[in-house]
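I am attaching a structure below and will ask some questions about it afterwards.
Here the complex is missing a single protein chain, while all its other protein chains stay put.
In order of appearance the chains are A, B, C and D, and numbering begins at 1 in each one.
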Amino acid sequence: MSFNLKDILTPFTAWSRVVKEPVTIKDPFTREAAPRYRGFHDNDVQLCIGCGSCEAICENQAIDLVPIEGVEGIETKSGDSGLRPSIDYGRCCWCALCVDICTTDSLRLTNAYTWVDTDPDNFIFTPGVTPKDWYEKEEGWRKPGHGYEFYSHERVHMEELHADERKDSFIEFVKGYSAEQAKKEADRCVACGICTATCPAHMGIPEYIKAVRDDDMEHGMKILYETNPLPEICGRICTHKCEDVCSVGFKNGSDPLSIRWLKRYIADQIPADVDKYKDMLGTGEIAKNDKKVAIIGSGPAGLSAAHYLALLGYNCTIFEKLPQAGGMMRYGIPSYRLPYDQIDKDVDYILSLGVDIKYNVNVGTDITLEQLSKDFDAVYAGTGLHLGRSTRIPGSEHENVYQSVDLLRNIVTGAPVPVEKKVVVIGGGNVAMDITRSMARLQMEKFGEVNVIATSLEDEEHMPADREEVVEAREEGCTIIPGYGPQEVVITDGKVTGLRVWKCLSIFDETGAFNPKFDEADERIFEGDMVIESIGQGMDLSYLSEEIKSKIEFGPRGRILVNEDWQAKGLPWLFIGGDIIEGPDVIHGIANGHRGAQSIDKFLNEGR
Amino acid sequence: MINKFLGFKPDEKLLPSQTVTEDTEIDLSSHKYQKIWLGPNHPGVTGNMAIELTVQGTTVMRAKTHVGYLHRGFEKLIERRLFVQGFPTSIRMCVAEPDTNEYFIARSTEELSGYADAVPEYANWLRMLSLEMARLAGLLRGVPGQGGTFALGIGVQWGVYLRDLILDRFEELSGARVYHMYIIPGGVRGALPDGFKERMEDNLRDIDDFIIRIKKLMFHNSVFKQRAKGLAVITPEMVDKYGIVGTNARCCGVKRDVRKDNPYLYYDKLDFDPPTATDGDVYSRTWIRWQELIQTVDLIRQIMAKMPKKGDIRCKMPNVLNWKIPKGETYVRLESGRGEMGMYYVTDGSDKPRRINLRGPSYNHAISVLEHMLIGQDVADVHAIMVSLQTCPPEIER
Amino acid sequence: MSELDLNNKTSEMLANSEANVKNSKKNFTRPEDEKREVVAPDGSIIEVNPLYDYFSNEKPKEEKPRGGVVEKFLNWARAESIWVLGFGTGCGSIEIPPLVTPRFDMFRYGVQMRPTPRQSNAFIISGYLSVKTLKRVIRTYEQMPSPKYILALGSCTINGGMYYDSYSTINRLDKYIPVDVYIAGCMPRPEALLHGFVKLKQLIKEGKAEKANEYARNFDEYKANQKKIIKDWNMPDYNW
Amino acid sequence: MKELIEKLSSKYELQEVVYQRDNLVFAAISKENAIEAVTYLRDYEGYTHLVMMSCVDWIEDGKYQLLYLLHNPKLKNDIGIKVYIDRENPEMVSAHHLWKSVWTYQREMHESFGIVFPGSPRLEENFVVEGWDETPFMRRDFDTHEYAEKTYFPRGNRKTNDPAEYMRKKLYPNQPVTAKQRKDDK
Partner (left out) sequence: MNIYAKLAYTILGFLIVLNWGFLMGATMRKIGARMAGRHGIPFKQPWINLFKSISTRTVITHGIMYYIGPVFRLTGGIGLFLFMPMVFTGSPDGPWTNFSFEGDLILIMYFNVFGMLGMALGAGEGGHPYAAMGITRGLAQHAAVELPLTLAFLSIAIQFDTFSIYKIVEAQQGGIMHWVLFTNPFAAAAIILAMLGALGHSPFNLVKAPNEILIGPATEYEGTYLGFMMSAGATLHVMEAVLFMNLVFGGATSWLELIVKSFLIYFWSVFVGMVFPRFKIEQSVTWFFKVPLLLGVLAVIIFMF
């Protein structure tokens, strides 16, 4: 090797570093991490709904969901599972996928990073609940934004007829999803199950959505029929409490999953062929037993009870007052929302399971309940709410003041329906919207223009009707003015000319009782030639004889009390369900029917 | 002159050395040989691995690489995880330069699910930035580290400090120091923070200064030259025979660089030329890496200048919890600091991969190449040779 | 439970685990590790069992602290001079270089690295431990002089971390060797590690870091756990 | 790449030819012809660089799929030669004579899948695990989670709740558990 003086001397230049100040961090113990640092977890427990998406995405199974009941200062809210994530720092890898998927944006990582302990069992904590000193740190990892999202926050747009096309006909205007759209929509699901818990029927929503993704409609139908025998109907008109709590739509600016449309999509894919249904659901052969059950009313509760009882082998007979099955679903809901052939599709299948139905039989007059109890082993009553409730304001007895229930029924049965040029509807519920929009269509047919005003006590945000119903009604030209309380039907010269209303300030008083307060200064008169009341329905219990009425117990507002097996208290063979217990709601009716069927099964088997 | 006077030939060593090859017979029971273990508990091994050496005196007669001390079964574990869950796991397959593994998972899944072209441009530039930063961080340890193997510790101290500054930038960009978990299928997980470029430029200036200093310290150092020159030569014939890639191949004149050969991301938009050398020894490997250090600094500057100011960081993709990829297979490769890395990715239509298989350069470098090269070397050089081959055990056993 | 019961129980566990080792499907003893007879130069025959020592079956002695001011002073010395074994068992060892270099410079807190277990009294288990490494870690730990301290880094040592479902890595370190300080993180930053050292110093000064004695006391239990998962107990041969 | 595949298919029967990218193609060859084809590609077509060898367990079909991924440094493209071998009796001709790195791959595959490569050096030596006497761990029928739970004492102080089930009980406390307890797909 040749001798090179440069190679010996040059390295010594490194000594020039000795005069430089050390670059060591003076106090490493209090050093702040970067603003985006993924340190220890914090959870805004008030915001969190315990959906468990974090648990699902955690690849290390580091997250458990633990109940927070009894923890001071934390209240559970609607759509809140009552659970909160607890994190095992013996598993966590601080990838922050839990933060990125968090449906409520409640979970975040602070930039704290020091946790030293001698006991390995201590490293489990519930962020936001277990007191830790890093919660006050503002900085840390949050969702990055800039187009970064783990699931789409926007619902796939459902195609429907334009308001101008639909407002003059009763043709179903929601077109339904195509396969591609349905899959895309189904893809948004995080399978948290809050919908399942909220749904009265506890439908296996995540599972059937998964079936949509997998394109396995038959499996989807099986799941639907496990808890709901009326998928076509429910897929259209369900009150979708599931969507209200859907964790995907929890955050501002994001839409909940359209669970209802996906259900409809599954049901729509199967053609209306009873044999195919039986084949698919495996109900071709049902071992029959000799027990007989009478079912009063063919509404959702009755049909549901009949379906599940038939599957269990019971001989069911439905007694229906009206000429066609379906109850309120057929006679209360306009066909632009629920076409009759879809009702028939579901009903036909249930009837094909060996359910007998007797139309135009009015229990109480044509046949007494006592007679039924003798002829049958058990009776299920799902008679529903078919009586309109009046506001009882001055002028409401006028003949041009109608009940929405009656009008809707008349539209279906073909009985003449009075249509005036100007219509005022009192009520802000779904039925009110139905009648509003139905009247609008009739007006279009008759006069070529729409002039309907609907008003409700509740203000815009608290209207009980579904949001899209209100929007669609407005699209169709109806005027909806929420927040006013009706005071008087203005009658001029014996004719209804309008409705006088006051601005409603509050509906309930401090005790929570119904006691609306009005601002008398803000008075308006809605002009109208007819007024339709749609503020709720009442039940018709005329089929109960006095003897039976004396045996069973009644609760407040005339409701029949039932025990947890849905038996009327006092009469073990009488099972009650549907709207007369739960109020007007199709899914509750279906759930009641299902439970009723199971209770009847239990009741009839106990004797053996 | 002096040598001649003393009767030495210039290139002859004072102490006689024997020539040992792979075929030299070794009779272990003859008591002429000793077995020693370099590792796993040994400061001289790169990471947690071991080399079983059979030595005579201090000459290595046989070497066997033992790995598996870091075996975690990643490939099995990722088979159990959703596609999106794969990337936090995969990143831990290599500690020193983890971003490459994230890129594989992201790129493979994107390619197999048809989203390869949907990744936003901004995200791809950020991916390149993070990959080059990782390379820089690796080189800042690796180049002076080669001096460190010969007990020139001071360069390592400077290098690791500067690496730490790069880790600070990583922390800003990705939210973590070492395991960045930054490149996600579909894009990246964070936009460039405000003022990042300025702070990065500050650090790059420090690194420029360091590059000069390390050149004076190592490459103009007579002792380093004596130790490193002629040590553990890789010949061009060996390259294909042993599957040598990256700087280890370039050190003997075989120009292999995935960034040039099969450009990925936007490497074809950057202006660079991978350095090569001809000697193939430890010195030229170090020299190439030093040149790469300059080049990487330059590349980072180019990337920061050419990248768009802002944009989306992730494309619209299916819900990560429900993401399924149709059946298929692919092989994705990139040039890491250690050479070509790649991943064989097989999907079977479910929401989890069927099989992933990482091909790390060390798989060949640390086993077949190292075992071959160590034969006949001095025990003192074993560490230097290991480091010069850039062995990284976690990517061997995974 | 009386001490006798405890002993019975642990010896039973030990016996069970040894039976397990015997019953396992494969025999991991290499030919050179088997018992053999060697003829000494003087003609006498010596039986050699290369595996005996490697089993580390000998129970370590429990070394009682001296107590009093002396112990306090010694504890202070121990705390202010922590010698860490330079054995990077897992990925956490990537954060050791920043600690010994200018940025964090742990030397100023009296923490230094030592290359051999004989001279170290602190062992950083830097993350996950594969079974193969665990065997070396136990061997190393037993070589370290008492009092010795273990710092466990990251999730992996607490409950398996990322690799909770891996067939190759252990889940809980405290089942195999006693741990003094756990540091959360994956991986913990160098600052967190320094915090860990501060905690360890505090423990030592308070005289609470006596885990080496705990290991000696519960040796049988630890050994049973270790042998449950380490099926191949053979240690690498050093000398030929 | 097309010409290469045509040339190759004139010599050997190719199946499942997939052009994954314009510089990457996969093709399956029968077990008998595989090594010959790989040698041909190496010696005559310039595919001198063995990128990797790998193995996939197609347990449904009862096959292991071996992969020889070759790279052509001149044309800068890759070909993956796939070979299906029987899963019950996994044996493959060793290729260790072709490249010096092959035996490592084969040793790994022997350990992790149990594939035998007769003649391959150091095949029986431990590669990454020590004292392994279970099913080879990369096989699909080896459940690593179950093994880990059984072997490694996971910490037992955790309990989780299914939000759907927990919330249902909270919202409808009186309802008897009726619907079939579905196992959530999560």
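Everything that follows uses one rule, which is that a residue touches a chain if its C-beta (ideal position, glycine included) is under 8 Å from a C-beta of that chain, and two chains touch if they have at least 3 such contacts.
Computed from a prediction, not measured in an experiment: that's the story for all the values here.
Although it is left out of the displayed model, the omitted chain contacts the following shown chains in the full complex: A, B, C. For the chain left out of this panel, the touching residue among C:121, C:140 or C:155 is C:121. Seen from subunit C, the chain kept out of the figure touches residues 60-61, 63, 73-75, 77-78, 80-81, 83, 86, 101-103, 105, 107-108, 110, 112, 114-116, 118-119, 121, 145-147, 238-239. Hidden from this view is one chain, which touches subunit A at 11-12, 14-15, 17-18, 20, 22-24.
Contact residues of subunit B toward the unshown chain are 2, 6, 13-15, 17, 34, 36, 42-44, 58, 147-154, 157-158, 161, 217, 221-224, 226-227, 378-383.
In this section, only the chains that are shown with their structure count from here on.
Chain centres here are means of the Cα atoms, and by that rule the chain farthest away from subunit B is A. Computed centre separation for the pair subunit A/subunit B is 56 angstrom, with centres defined by C-alpha atoms.
If you average the CA atoms of subunit C and of subunit D, the two centres end up 36 Å from each other. In subunit B, the residues touching two or more other chains are 68, 71, 73, 76-77, 80, 88-89, 158, 161, 179.
Contact of a single residue of subunit A with at least two other chains is seen at positions 23, 33, 56, 59, 88, 90, 93-94, 120, 191, 210.
Within the complex formed with subunit B, the residues of subunit D that make contact are 18, 20-21, 23-24, 26, 48-52, 54-57, 67, 69, 73, 76, 78, 80, 99-101, 103-104, 126-130, 137-138, 140, 142, 144-145. Residue ranges of subunit D in contact with subunit C, taken from their complex: 128-134, 137, 142, 144-145, 147-149, 151-155. Partner subunit A is touched in their complex by these residues of subunit B: 10, 81-82, 84-85, 88-89, 120, 154, 158, 161, 168, 171-176, 179, 181, 187, 189-191, 193, 213, 216-217, 220-222, 225-226, 229, 310-316, 318-322, 324.
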